[in-house]
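The structure appears below as structure tokens.
Removed from the display is one protein chain of the complex; every other protein chain stays in position.
Letters are used for the chains, namely A, B and C, taken in the order the chains are written, and counting of residues starts over at 1 for each.
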Amino acid sequence: MSRFASSFTFKRRVAFADTDAMGVVHHMNYLRYFEEARVAWLRELRLDHEHYPKAPLCLAVLETVCRHRAPARFEDELLVHMQVRRERLKIVIQYAIVRADQPDDAIALGQTKLVGVDKELRPVRMPDAFAAQLEKEKWTETWL
Amino acid sequence: MSRFASSFTFKRRVAFADTDAMGVVHHMNYLRYFEEARVAWLRELRLDHEHYPKAPLCLAVLETVCRHRAPARFEDELLVHMQVRRERLKIVIQYAIVRADQPDDAIALGQTKLVGVDKELRPVRMPDAFAAQLEKEKWTETWL
Amino acid sequence: MSRFASSFTFKRRVAFADTDAMGVVHHMNYLRYFEEARVAWLRELRLDHEHYPKAPLCLAVLETVCRHRAPARFEDELLVHMQVRRERLKIVIQYAIVRADQPDDAIALGQTKLVGVDKELRPVRMPDAFAAQLEKEKWTETWL
Partner (left out) sequence: MSRFASSFTFKRRVAFADTDAMGVVHHMNYLRYFEEARVAWLRELRLDHEHYPKAPLCLAVLETVCRHRAPARFEDELLVHMQVRRERLKIVIQYAIVRADQPDDAIALGQTKLVGVDKELRPVRMPDAFAAQLEKEKWTETWL
């Protein structure tokens, strides 16, 4: 078992389009991987019907942080571990990305803060189903 | 003068984020350069107030073609030459991309077909200002 | 069974990062989906050890075509059907993208032509394992 005790893990191969001229994943794409992981987590929890496009709520990104420790390369199989907690109106998510063949060494650690917004991008109260789920999430330790 | 007699030329440096692990511009990004060129052309002609976001009309892409003859690399200065003609409801645009330091050698030749659509993505009649401009455009020769 | 008799089908959900302000997948990302599909096909056939990064051979894109018939949206589940044939040094691949819930209606049809190149981007002979596989591929009908 990985040292990243995670409420959800998303598996993702590095696509060729994600690489840059240094031969590694361009740093922008870690934000893509974080987003794919949290969308998959919401779908897994059947919370996808609470947000866009199935409901008017959108999850706007307020803040992103990413710290890079090692590169990822084309065809690497990555695991994106996630832990989630609530901060009033905000959802705070931390991410630890490891290569599947070296599951204890994070190549990147990140955090995003999100807030639910309506179509005019005004913050709104979190749907009850979201709030209830966030109560249940475990936040083991701070990864960054 | 370049052999690409063009109604509009857009200048663009290759960004690092546009490259891939072969050390060259990833082929997806040529579609990005074509789009930037046609948006700049519409702005130059003051037709930008006829389309999204200043007007409801969007220009949906029906077809793209791109033929690659040579690579482009980080920091290359590119010129995107354009020629435009109308085909009933459609706008056909051809593109010839050259490096500024080798202006007669196309590194990529492309074509896009576009159609004006409303917010529900239904094709609509071209605004008169568009139609009038397309009458004036010169289509010198077919580039691909 | 789908009307697209395919040698390989790749499944892919639309990511939020792939959408644009029209609320649909931005046309650039179809080239991303085509690339992901052919990489997955090569891996499935265990031909991934014949190309970069496991071998020096890269598959350079010579030409792309994409025709759009209908949009795709965030969270749509897409199937990318592929058929492949050899044209001397080139590999020609056609793609038909459908939504999993409407498997007979292509939302996009595309084609790419690729050639094997070395690190200096010079065309090279196809590895025997590639050539042998391409002999076996069925090309049922031309999709575009």
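Just so we're on the same page, a residue touches a chain if its C-beta (ideal position, glycine included) is under 8 Å from a C-beta of that chain, and two chains touch if they have at least 3 such contacts.
Everything numeric here is computed off the predicted structure, so don't read it as measured data.
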Q. Which chains here touch the chain that is missing from view?
A. A, B, C
Q: Write down which of A:10, A:52, A:74 or A:130 is the residue touching the left-out chain.
A: A:52
Q: Extract the touching residues of subunit C with respect to the undisplayed chain.
A: 16-17, 19-21, 23-24, 26, 28, 73-74
(Q) What does the interface between subunit A and the hidden chain look like in terms of residue numbers? (A) 21-22, 24, 27-29, 31-32, 35, 52-53, 58, 60-68, 71, 121
Q. Going by the touch rule given at the top, which residues of subunit B touch the chain that is not shown?
A. 15-17, 32, 35-36, 39, 43, 48, 52-54, 73-75
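Everything that follows uses one rule, which is that only the chains that are shown with their structure count from here on.
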Q: Compute per-chain Cα centres, compare each with the mean of all protein Cα atoms, and return the closest chain.
A: C
Q. Which integer distance in Å separates the CA centroid of subunit A from that of subunit B?
A. 35
Q. Subunit B to subunit C: how many Å between their CA centres?
A. 24
**Q.** Intercentroid distance (Cα basis), subunit C paired with subunit A, Å
**A.** 28
Q.
Where in subunit C do residues touch two or more of the other chains?
A. 32, 35, 52-53
